[in-house]
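Missing here is one protein chain; the remaining ones are kept as they sit in the complex.
Take a look at chain A:
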Amino acid sequence: MLDRTAAATPAYIVDASDPQHLRRAIADLTTGFSRWRLARALAWLDLRNRYRGSVLGPFWLTLSTAAMLLGLGVLYAALFRMSLGEYLPHLAVSLVIWNAIAQMVNEATNSLTASEGIIRQMPLPYTVHALRCVMRNGLVAAHNLPLIAVVFLACGHLPGPEALLAIPGFILIAINAFAAALLLGMICARFRDIGPIVASVMQLAFFLTPILWKPRLLGHWEVLMPLNPFYAVLETVRGPLVEGGGPMLAWIAAVTYTVLLVAIAGAFFVRFRGRVAFWV
């Protein structure tokens, strides 16, 4: 028999008159992140179970994104009167990153409700469930990333060393993804109508964000672009990869939106963490 290895806290004290929300939230985050191996194992399981028995598995997504790229690429290059070599790298990066963002946001809405069975049965940091959602979507997105390289090679588009700036861009996206998984996960556990609202907002955002079109097509309205948070975050990856570095304004906007989202998610988490078990 294993000797006293159960990792429970040696002393568990909750006093409703002195709830210590902040200390508990921080403890949740630190233990949650220290259990990243659990989140990774669960993310792998999710992926495996989702595509169980399928021959191509998650590569179906790669295939469908490739088909979309080809179809939309040819059509919109003609509509916008651009050459394929000019349009396709833009579309490839935009579409792959957008798919990752949209999927992430949509799954963030049930990051906690999906784990209801676990939340109500065992004490586990809620951070683990949010991390599981982020890792799962990161794994799915990784299956699409090679498409970008393929398109770049086919179009002879070779980004310079400034492409490395895409790495902080990816990190920004990851931070936003985690904050969204926590915030939307909580809100949607409490208010079940938010999920469908988020889904329709994301659909609208697809058309309002320069994915199919390029920002410069807006003419003098282009200055308003940073008001769209999706544009700002997208640009931190697309700029370095396609345009040889994104506009400074997009970076500032992206960092600002990230700080805002993290602050809101953090405040919400600190205040309502103790109620989640009743909500799911």
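Basically, a residue touches a chain if its C-beta (ideal position, glycine included) is under 8 Å from a C-beta of that chain, and two chains touch if they have at least 3 such contacts; residues count from 1.
By our rule, contacts and distances are computed from a predicted model.
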Task: Undepicted complex member, UniProt protein name, chosen from "Cytochrome c", "DMSO reductase anchor subunit (DmsC)", "ABC transporter ATP-binding protein" or "Glutaredoxin" - done: "ABC transporter ATP-binding protein"
Open item on the list: I'm checking contacts with the chain that's been left out. Which of A:Ile118, A:Leu145 or A:Ile194 qualifies?
Closed with: A:Ile118
Task: Positions on chain A where the hidden chain makes contact - done: 1-17, 19, 31, 34-35, 37-38, 41-42, 45, 48-49, 52, 117-124, 190, 192, 274-275, 277-279
